[in-house]
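This is the structure I have questions about; it appears just below.
Here the complex is missing one protein chain, while the rest keep their positions.
Up next, subunit A:
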Amino acid sequence: MDILITGILLGGTYALIAMGLNLQYGVARIMNLANGEMLVAGGYFAFIAYTATQLSPILTIFLVAPLAFALNWLIYRLMLQPLVNRAKNRGQLETDSILATFGLSFIGVGLMLSFFGGDYFSYSFLAVPVELLGSTYGANRVLSFVMAVLICGALYLWLNQSRPGLSIRAIATAPASARLVGIDVKHLSALAFALGGAVTAVGGALISTYLTLDASTGVVFTLKALIIVIMGGVGDVRGTIVAALLLGILETVVASLLDPGLTLAAAYVMFLGILLFRPQGLFGKKPT
């Protein structure tokens, strides 16, 4: 039982991170492999804010979000838009964006290494036990989960109820047709990319309250987020959440029953299963 709950708590934060990536890949069509670095940067920000001024990470996210939004908007406008414009087909954009975001990812790691060094960083925030259904869990984990649920919920409502949300979903479904009905695809793609980056950075700030990070852990989170997105289906919010929870539970099961060093292997087993049996995603329809 505790394994299940710990898994769900972890999965909640994964859902948030994967949601960020899904916005970037599903709408802006950029396979952002620097996503994990944005997460680590968010974590660093929360760490510094907490150790320097005792600012609670829950408040820090209100600073992290606009900063990450602005940074990602600039990255999209300056670096990725030219690639979108020059790409002759989807495949070429995919290759170009993979290479460019790899570059960004390495630059991100390099910059963080030179500013903060290669040490692990962690801080003790709300490290008090909370009782849930007869077992105890760290309050920081529970709080992060609650925040992740709130943000995911808000995002879900915004995508499904608001006008820009509708346009964004239209772009995710059919980018070429979206332009025909008067949707400003360029503008909204930049918006979705920036929003995705902001969500990821907030996820990083939340996850740093209970996980130890270092400058080069980003890629592991990128991979997990990618696996979740593929599993849940590109552009599918519901699928992303289910996939994230499944991954969180599976990882916790493997870590507590087998070996904590095998979490990525667990994620891979799941990925393989998806590739072999449901490449269109959990709730996706088979392509005709």
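One rule holds in what follows: contacts are C-beta pairs under 8 Å (C-beta built on N, C-alpha and C of every residue); 3 or more make two chains touch, one makes a residue touch a chain; residues count from 1.
In the analysis below, contacts and distances are computed from a predicted model.
Within the choices "Amino acid/amide ABC transporter membrane protein 2, HAAT family", "Permease", "Ferritin-like domain-containing protein" or "Glutamate synthase domain-containing protein 2", the name that UniProt assigns to the complex's undisplayed chain is "Amino acid/amide ABC transporter membrane protein 2, HAAT family". For the chain missing from the display, the contacting residue among A:Leu39, A:Leu104, A:Ala170 or A:Ala190 is A:Leu104, taking the whole complex into account.
Of the residues in subunit A, those that touch the hidden partner chain are 31, 33, 79, 82-83, 91-92, 94-96, 98-100, 102-111, 113-114, 219-220, 223, 226-227, 230, 259, 261-265, 267-268, 271-272, 275-276, 279.
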